[in-house]
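In this view, the complex is presented without one of its protein chains, the others remaining in place.
On to subunit A.
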Amino acid sequence: MPRRKGAPEVNAGSMADIAFLLLIFFLVTTTIETDAGLDRMLPPFEPPNEEPPIIKQKNIFTVSINRNGQLLVEDQLMEIEDLREAATKFLENGADGSCDYCKGRKDPASSDNPVKAIISLKNDRETKYSTYITVQNELVGAYNDLRNREAQRLYGRDFTEMEADYLNPETPSNVRDDLKDKVKRIQEMFPQKLSEAETSTN
């Protein structure tokens, strides 16, 4: 009787098939997506009996959206396309002259300086969400335009790009430390003060 050989070799020919099957399963179930959107901070909840701080009317830029998606900006009807420009003008008006980087017209009836300037957004309960997002987008865009301009002047880079790098966890930490001060400085030049008032019912 011939001596038996070692363990017989396993046929690996079907390995590819099995791997393909798994591959196709993961291909189908994969959703490679990173969510993105508009970041906002809500105001802290405070008891209603607290006295709101007094703010000069000229430092508030009021934007109201009605149920038909029409805009009332500083008591005047406005198209959404013009909102970004109007908000930019308001933010960098610099009426009291303390803001040396502003390029506004120094109109005494408009905001004192970017630190004091507040944008107040009001909406109706029946405003469509998409309209609201468009308005939010334009207002955030106005801030970003101004911040980008200053960042270009000071550091030769766009602010939005710097901020994205700063927030990205894959950026090396020494780069991030360097960016931190720059991002902070620009943010302090044009602090985002976007208040969302309670909704009106009619």
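One rule holds for everything that comes next: a contact is a pair of C-beta atoms (placed from the backbone, for glycine too) under 8 Å apart; a residue touches a chain by one contact, two chains touch by 3 or more; residues count from 1.
Here, contacts and distances are computed from a predicted model.
Peer 1: Would you mind picking the UniProt name of the chain not drawn here, from "Spermidine/putrescine import ATP-binding protein PotA", "Biopolymer transporter ExbD", "ArsR family transcriptional regulator" or "ATP synthase subunit c"?
Peer 2: The chain we cannot see is, by its UniProt record, "Biopolymer transporter ExbD".
Peer 1: Determine which one of A:37, A:53 or A:172 touches the chain that has been left out.
Peer 2: A:37
Peer 1: Since one chain has been left out of the picture, which residues of subunit A touch it in the full complex?
Peer 2: 12, 15-16, 19-20, 22-23, 26-27, 29-32, 34-45, 69, 80-81, 123-134, 136-138, 140-141, 144, 160, 163-164, 167-169, 196, 198-199
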